[in-house]
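One chain of protein is taken out of this complex; the other chains stay put.
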Amino acid sequence: MEALLRFGESIVALIIGLAIGAVILYYAGYSPWEAYYQLFYNAVLDKYGFARSLAEAAPLILTGITFAVGVRAGLFNIGAEGQLYFGALGAAIVAWLAYRMPVLNSPLGTIAAYALGVILASLLALIAAVLKVWRGVHEVVSTIMLNWIAFWIVEFMRIHYLFDPHDATKTIPVPPGARLPILLPDSELSATIIVSVGFALLTYYLLWYTVTGYELRASGLSPKAARYAGMDPNKSIIIAFIVGGVAAGLAGAGEVLGRPPHYAITSGLSNLLNMGFDGITVALIGANHPIGVIFAGILLGVLKSGASYMQIFAGVPLEMVRIIEGIIVIALAVPGTLHMVREYLQRRKKLTQLREQEAGKSHGFEGSGLQPSGAQQQ
Amino acid sequence: MAAPSGSLLFAIGVLNAMTPILLTAIGEILAERAGVVNIGLEGIIMLGAMTGVMAAEAAGPWVGLLAGLLTGAALGLLHAVITAYLKGDHIIPGIGINTLALGLVPFMLIVHWHSAGQHQVPSYARVPDIAGYISPVSLTAIALSVIMWYILFRTPWGLVVRSVGENPEAADTVGIHVERVQAIAVVIGASLAGLAGAFMSLDWLGTLTKEIAAGRGFIALALVVFSNWDPLQALGGAALFGFFDTLSIWVKNTTLKQVVPSSLINTLPYVVTLIAVAGVLGRVRPPKHVGVPYKRE
Partner (left out) sequence: MSGRPAPRVSMRGIVKIYPDGTVALRGVNLDVYPGEILGLLGENGAGKTTLMKILAGFLRPTAGRIIYEGHPVHFRSAAEALERGIGMVHQHLALVPVFTAYENIILGLPPSIIAGARKRIEKLMDETGLHVDLDQIVELLSFGERQRVEILRMLFRNVKVLILDEPTTNLTPVETEELFKALVKLKKQGKSIIFITHKLREVLEIADRIVVMRRGRVVGEVPRSVAEPRLLARMMVGREVLFKIEKPRTTPGQVVLKVEDLWVRRDIGTWGVKGVSFEVREGEIFGVAGVEGNGQAELVEAITGLRAPERGKIFLLGRDITGLGPAELYRMGLAHIPEDRRGTGLVLEMSVVENSILGMHRWERFAKGFFGVIDWRAAEEHAAEIVRKYDVVAPGLHSPVKHLSGGNQQKLLVGREISKNPKLIVAAQPTRGLDVAATEYIRRLLVRLRNEGHAVLLVSSDTDEVLQLSDRVAIMYKGEFVAITRPEELSREKLGLYMGGAAATA
C-alpha cells in the first residue's frame, strides 16, 4: 500500500515536470507535442534509440544507488559526481598502463580497471565519511567540495599524464581487448547496463537480506532504537559511504570501459558531467529503493537519450531535460505532505470515533466537581 | 590616471571574488538563524545571474541587479512554502532548484542569446564601477554584513528570528508566528543570493556562462558554518576564500604556472573550504533547531 502511494507520487511528479516543461517549451517557441513525441518515440520505440537509453541509464542507476543507500542510512551523499570521476580515472590509468603492459589488453585489464576505479572512488567517499563521523562535517558541504576537487584532479591527470598522443583532448582509450562487450551491434549499449542492474540487485540484497543492511536501515530510521539494539550508527554511516563510492566508481569506470566511441575521458570530463547529480533525481524518483532506482534510471535514460533526438528533430536544446528533472525533484519534495494531510484526516476520524465511544459509556461523565468545603472524599 | 599597481589589482580581485560569497552567506545566515537551510543557493545564484542579464539588456544594469534580487526572492518563497509551511524536507527542494538552474541557464543561453556556452554582457548593461574598479555591490555587501549583524543582535526583530531558530516552542509560546518569521528570513536570504548572481554576470565577470556559480553556493554554506552564523565573521571568512580564489587565477597568469599546474590550483578554494569547515568543529554553535521542520502537536 505504501509502495503504491509512493509510486503514485513519482508518477504525479513526472507529470508535473513534463507539464511545466511543456509550458516552457511553448514560450520558448517550440512545439511541446513535437518535442515530446520525438523524445519518447525515438528513445523507447526505436531499437537503437532504446539501446541508447539503456546505455545512458547504466551509470545513472549506479549513481542513484549511491544517493539511495545514503538516504537509507540517514545521510545526503551527493558526492557521486566526484566519486564517478575517480572511477573513470581508475579505468583511464589502467588503460594507460595497458599500452605498456600488454597483459592488461584483456578481460584482466577490465577487472583491473574496475578495481582501481572502485578503490579510488571509495577512498574519496571515505574522506567525506570520516569527516562526518569524526568532525561532524555535514556531508552536503563536504561531498560538493570533494566533487570539485576530484574534477580538477582528474583534469590534471588527463592533461598531463594520461593524454592520448594522437588526440590530446582525451585520455588514452581503453585497448580493444579490455573493453566491455557491446550488446547490440552498432549501438552504444555495452555490458555496463548488466553491471548496473547487477549491482543494484546486489545492493537490494545487501540492504534487506544481510545483517549489515538491516543495521544500516535501522540506524537511518531511528538512531535511538539502533543503539538500544546494540548497533553503532557510525559504522553504518561509513558503510553507506563506501557502498555509495563503489557504486559511483563502477559507474565511472564503466563509462570508460564500455562507452563507444571514446572509451576514454574527454576534455573537461564532458562525457561524465552531471551523471552524479542525475543519480540524485533517479534515487528520488525511485523512492530510494534499489529496484525503484533501476526503473527510474531507465526512465531518466530515456529522457536523456531522447533529448538528443529532441534536439535533432525538434531543435530543442538538450538541457530541457535537466529543467524537467529539476521540476520533478521540487515536485517530489512536496507530495510527502499529501501523506501528512492523509494522516491528519485519519487522526480526526479516530478522535470522533472515540468521543462517541466515551459518550456512549454507561455512566457518562462524572460531574466530579466541587465538594462543599469541609467534606471529605472517600 | 596612472594604471593601478599589481597588488592593488590583486586586492580588487579579492574584493570582487568575495562579494558573491559574502552576499550569499549573509543571506543564508539570516535564514539559518531562523532555522531553515537552503541548499538551493547555487541554483539561485545561477538564475539570478541569468535574469539579471536579461533585465539589464532590456532596461539597464540597476534593473538587472533588481531582477536578480527578485528572482532570488521568488525562489526563496518557493523554498519557504515547502519547508516552513508544508514542513517538507529542507534539502531536497534545494537540490531540485540546483538541477533546474543547471538546465534552465544553458537552455536560455541557446534560446534567448543563441549562444552555446557563454554570452558576453554588452557594456551598456554592465554595472558601472566606482573609479572604474570598485563595485558598488561590493561596498553594499560589506555594509550589509554590518547591518545584518546589527539587525540580528541588536534589534527586537533579530531576537525574534534567533528565537525561532534556537527554540521554536519557546517562540510559539510567546505568540511569535514561527512560519512567517522563517518565510521572511528565507526570502530575504535568497534575494541576496540572487543579487550575488546578478553581480557576477553584470559586474565582476561580465559574462553569463553555464558554470557561473562554480560551487559558490556551497562555499557560502560552508562559510556560514565557518563564521559561526555571525555576519561580521562572515566578512573575514569571505575575504579568506576570495583571497584563495583570486590567488588561483593570479598564479595561473604568472611564471609559477610552469611549476604548479593550473588544474590543481583550481582545487585550492575547495580544499581550503573543506579544511576550514573540518577544523572548526566544537568551536562553532549552530542554531539549535536549524534544518528541523517545526511540527506542533
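When the chains are written out, they are named A and B in that same order, and each has its own residue count from 1.
Everything below uses one rule, namely that a residue touches a chain if its C-beta (ideal position, glycine included) is under 8 Å from a C-beta of that chain, and two chains touch if they have at least 3 such contacts.
Everything numeric here is computed off the predicted structure, so don't read it as measured data.
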| item | value |
| --- | --- |
| Visible chains that the absent chain touches, using the contact criterion stated earlier | A, B |
| Per the touch definition above, residue among B:S7, B:S123, B:T173 or B:N253 touching the missing chain | B:T173 |
| Touching the absent chain when the full complex is considered, from A:K170, A:R217 or A:H262 | A:R217 |
| Absent-chain interface as seen on chain B, which is shown | 156, 159-160, 162-163, 166-167, 169-176, 285, 288, 297 |
| Interface with the unshown chain - residue positions in chain A | 2, 209-212, 214-215, 217-218, 221-222, 224-231, 347, 350-351, 354-355, 358, 364-371, 373-378 |
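The rule we apply is simple: only the chains that are shown with their structure count from here on.
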| item | value |
| --- | --- |
| Whole-Å gap separating chain A and chain B, where each centre is the average of the chain's CA atoms | 27 |
| Chain B residues touching chain A - in the complex, by the definition given at the top | 39, 43, 78, 82, 86-89, 91-93, 95-107, 110-111, 214-215, 218-219, 221-222, 225, 261, 263-264, 266-267, 270-271, 273-274, 277-279, 281 |
| Chain A residues touching chain B - in the complex, by the definition given at the top | 24, 28-29, 76, 78, 131, 135-138, 140-142, 144-146, 148-149, 152-153, 155-156, 159-160, 274, 277, 280-281, 284, 317, 319-334, 336-337, 340 |
